[in-house]
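First comes the structure, then the notes that go with it.
Apart from one protein chain that is not included, each protein chain of the complex appears where it belongs.
The chains carry the letters A, B and C, assigned in the order they are written, with residues numbered from 1 in each.
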Amino acid sequence: MEDKSKEVKPAKSCGCGFGPFLVGLVLALVIGWSVIPSLKLEEKKQPIAFNHTVHIENAGMACEDCHFLREDGTFNGLPDTASCASCHAEAITESEEEKRFINEYVVKGREIRNEWLVYQKQPDNVFFSHAAHSMERCGTCHTEFETTQQLCNVCHLDVASTTEPPVYKENRISTYSVNTMKMPECEACHANPGHYGTTNASNACFVCHK
Amino acid sequence: MAHFKDFTVRYGMVIDLDKCTGCGACMMSCQAENNVAPQEDASNKLRALNWLKVYRLSNGKEYPEHETVFLPRPCMQCGNPSCVTVCPVVATDKNEEGGIVSQVTPRCIGCRYCMASCPYHARYFNWFDPYWPGDLKEALSPDVSTRPRGVVEKCSFCHHRFMKAKDKAIANGEDPLMLPEEAYQTACTEACPNGAIVFGDLNNPEHRVYELKQSPYAFRLLERLGTDPQVYYLSKREWVRRLGDNYLEQEETGKPLQTLLNNSH
Amino acid sequence: MDYSKPIDNALFPKGCERCSFTKFSLFMLIPAALLLWGVISAFVVLANGLGTTGLDDKFGFGLWITVDLAVIALGAGAFFTGLLRYILNIDELKNIVSFTAVVGFLCYTGAMFILVLDIGQPLRSWFGYWYPNVHSMLTEVIFCITCYCIVLIIEYIPLILEQRKFESNKFIQHLAHNFHVYMPLFAGIGAFLSTFHQGSLGGMYGVLFGRPYIFRDGFFIWPWTFFLYLLSAVSAGPMFSVLMVTLMEKITGKTLVSWKVKQLMGKIGGTMLIVYTIGKFLDSYAWVNSVLPRSGLTFDQMFTGFVYSSFWFYAEHIALVIGIACMALPALRKIPAFFYIGALVTCFSIVLNRFVMTVQALGIPVMPFENWQWYWANWAEWGAFALILGYSIVTLAVTYRYCPLFPQEAELNKK
Partner (left out) sequence: MQRRGFLKFALGGTVGLVASPAIWTTLYDLAYWTQNWGWIPRLQNGEDQSVATVSKLDGTPLKVRVNGGRVIRASGNKENEFSKGGLTPLAASEAQLLYCESRVKRPLKRGPDGGYAYIDWSEAERILKEKTKDAQGSLAFLTADASSSLNDVYSAFTAENGSQDFFFMPSDEQAANHAWRAMGGMGKIGYDIANSDCILSVGANFLDSWGTVAHNRAVFDETHPTDGSEAGQAIYYAGAMQNNTAAVADAWIPVKPGTEEIFLLGILGELAKNSLLVDPAISGLSAQYSPEAAAKACGCTAKQLENVVSALKNASRPLVFAGTAEGQSLGSGVHMLAIAINYMLGRINQDGGLVNLPEQAPLLPSAQSTADILERNFIAFCRQVADGSLAAPKLLFINDANPVYALSPNAKVQECFAKIAYKICFAAHWSETCAECDLVLPIAHGLERFDDVFTPYGSGSINWTLAKPVTEPHYQARPLGELIIALADELGLDLGVSDIPSLLEMRANALGADFQEYLESGATYQEANSAFTLPVISLMPLLTKKAPAKAPEFALHVYTNAAAGNPSTGIPPYANRAIADYQLQEGLCVAQMNKATAEKLGLADKTKAFVETQNGRMPVLVKLYEGIMPDTAAVMAGLGHTEFDRFSVNKGNNILQYTQIDMEAGSDLPVWSGAAKVVKG
């Protein structure tokens, strides 16, 4: 509101017609749709500019090598320093980032898992079960998913084909990542009565909250 | 009044009061398990936040006729919860398989209507922001979100353990709704060295609670109010069972409404 | 400029005299002090959490909810007088209807303010509208009170528009006129909304089946409690308005509303009080003989000590009988002393009712192995009350000084 009152001083309006109204309207729409939303966001960089493409195409790694379901049903979403170090204990490429990773993390024993920024980061009160959203379960009916990656990309950014990580944008007020799924998006499936009965995934609070 | 669906899985407890020594291991485990912030001064029990509280009961007689019993009180996870209908913002509900009354603190606006409605005082308010001095926050469990001031919280039957157990069952290709008894146990149940707390699916004949709840010594707290609690208590002592509910002088323990029912039929 | 008159006399309602601006300013120090207290306590509560109040896990509801319920009942004069004036066309009431609207406005906005303090997460207060639980009585109350608050603002606006400063402004004159034309519509909406939330407030308590002290079921929740609360409000509301007018008369030293109008308000309130009292007595009878024994409790178990003694239970009922005697019997009503006593005891009974339904209901041990608990509001809670009191005094004083709040004033005070 304050921005607006500052704009007023030139008093370009003549006081007649819709002119002033329209100026105000347009200005407010621009501010409301573009300026304020962008002001709210803070851009952050990943600790290491990880190159997914290189790892998949050149090194021949599969998604599951780093992102896999553990036996106890929990999900190993991010690799830790140790698992990266199983190849990168010493530099195997010319990459500056690799060098930095080794010096900063492997050598110092710093845990990178605590530092990766998760685009889909859910707040503490959300319990998301990767086990329940597997290809075996969703894919049974949703034959449109040909690969697991396609299923993952329903919620996740498709980072597999990127050569450097997308910029992470965080809302300064809520501290949420802009890419985080919010409840209405979860409800797109969970509140769908068609799902219940097949998946037991009702829209009950305690299905997802902890 | 809202109608609550019939759950195929309905978790509940049977607490044997003849085995409870009131040591507080359940209370201590509960706090650590559920990231309840420690309290510098908890001597005002009306401000002491504990999901599970151990009461000391008395038979009301003077020495030497006196007897003492300890009674742990978690949330009763009522079949007909008085708190759920009153919540203006659906922060609390009873709608998931397992029949646990959920409390989603990010939704709670802190009006405390549910606290006024709960006759068991199972609901607690965060009067101040939680605080873990020094490095105590290192011991926070990743399983339960911390709560800010101004919201109501309560026992969830360690619901996160249910989630984990279900996930494990899914990962192993088992039915998450037919968990064996030991797959999902609450922290207090596990802790009790006397085995006074038995936890399981009240609907599942394979679980011990299924039989135990039908014991002639079983009773529930304030049953006649119609809350239909999912927590049962056991005691061979009649005075203990009688303390579980309000009785008029002439009424028989365990059969409060018999006279009334007889009259109406 | 006439220096014998207060400097702001050009703004006074036509034909009305007011004290000097200095005197007025000095008087304003009283509400200013109350406001200061209130602002400090509100800040402390909002900044640190509700732990700064005297509330606890047993008394989640305390002074604030009692005040909310009480002022909403007492503020019911607004909708009920509006209903009688605009819908049922009891013309006499035009002399007090604006005032009741202002009192109602203050009661409702005050209650809303206290509610914002009272909820633990004020920033989430909009969840009440966005994620409503249709089963909760509180949801109904939130919606109705908000809507009715808007209606009260609309009812308040014409009073401002009639300010002398706007006399020359055609547009505002026109607007004020339109407001008057549509006032019956707003009065109707107001009456409709009020009926619901006054009733729901009763329901809010009655549905608490875990609290045998206040629980009512079957016929005694719907429609009984619903109408009981409505009736308690429509009997106390008009009387409270009259009491407030009289208080203002004492402060200003002027006659603001004619005795005849007051008598009419009293008669209306008294009539409602008869119905309410019958309902209340039946309700109490049913509670003692049905709810309590079914819960395994006796009447005596509901009371203890002085604060929670059955004295208050009897006092609440006897006050109603006295109220009826004073207000419904024309012979007594015509005597000012009895008239005012009648109004006072009626309001007392209603406020007492809201107190015991809130605090005592929570203090009673429901589990047989519990003990009675006591609650005392602390300075921060009284501070919030002081804040709405101060705010009400300022609003009433300013409105009275500059707006034609009492149409009869000029005539009644002609020298």
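The working rule: contacts are C-beta pairs under 8 Å (C-beta built on N, C-alpha and C of every residue); 3 or more make two chains touch, one makes a residue touch a chain.
Quick caveat, the model's predicted, so the values are computed rather than measured.
The chain that is not displayed touches the following shown chains in the complete assembly: A, B, C. Residue B:25 is the one among B:25, B:170 or B:243 that touches the chain missing from this view. Among A:40, A:110 or A:156, the one in contact with the hidden chain is A:40.
Interface residues of chain B facing the missing partner chain: 14, 16, 18-25, 27-29, 31-33, 35-36, 38-43, 45, 48-50, 54, 56, 58, 61-70, 106, 129-130, 132-142, 145-146, 148, 187, 190-196, 198, 208, 211-212, 215-217, 234, 236.
Where chain A meets the omitted chain, the residues involved are 1, 4, 8, 11, 13-16, 18-29, 31-33, 36-37, 40, 72, 74, 76, 80, 111, 113-114, 123-125, 171, 173-176.
The chain not displayed touches chain C at residues 121, 123-124, 126-127.
One rule holds in what follows: only the chains that are shown with their structure count from here on.
Arrangement of the chains shown, judged by which pairs touch: a linear chain-to-chain path with two open ends. Once the centre of each chain is set as its mean CA position, chain A and chain B turn out to be 37 Å apart.
In terms of their C-alpha centroids, the spacing between chain B and chain C amounts to 39 Å.
Distance between chain A and chain C, defined via averaged C-alpha coordinates, is recorded as 51 Å.
Of all residues in chain C, none touches two or more other chains. Contact with two or more other chains is made by residues 90, 107 of chain B. Residues 90, 93, 95-98, 100, 102, 104-107, 143-146, 156, 159-160, 163-164, 166-172, 176-177 of chain B are the ones touching chain A in the complex. Those residues of chain C lying in contact with chain B across their complex are 48-51, 55-61, 118-121, 124-125, 127-128, 131-133, 135-139, 142, 204, 207-212, 293-298, 301, 361-362, 366-370, 373. Across the interface of their complex, chain C is touched by residues 1-2, 44, 46-49, 55, 57-58, 71, 82, 84-90, 107-113, 115-121, 123-129, 148-152, 221-222, 224-227, 242-248, 251, 256-257, 260 of chain B.
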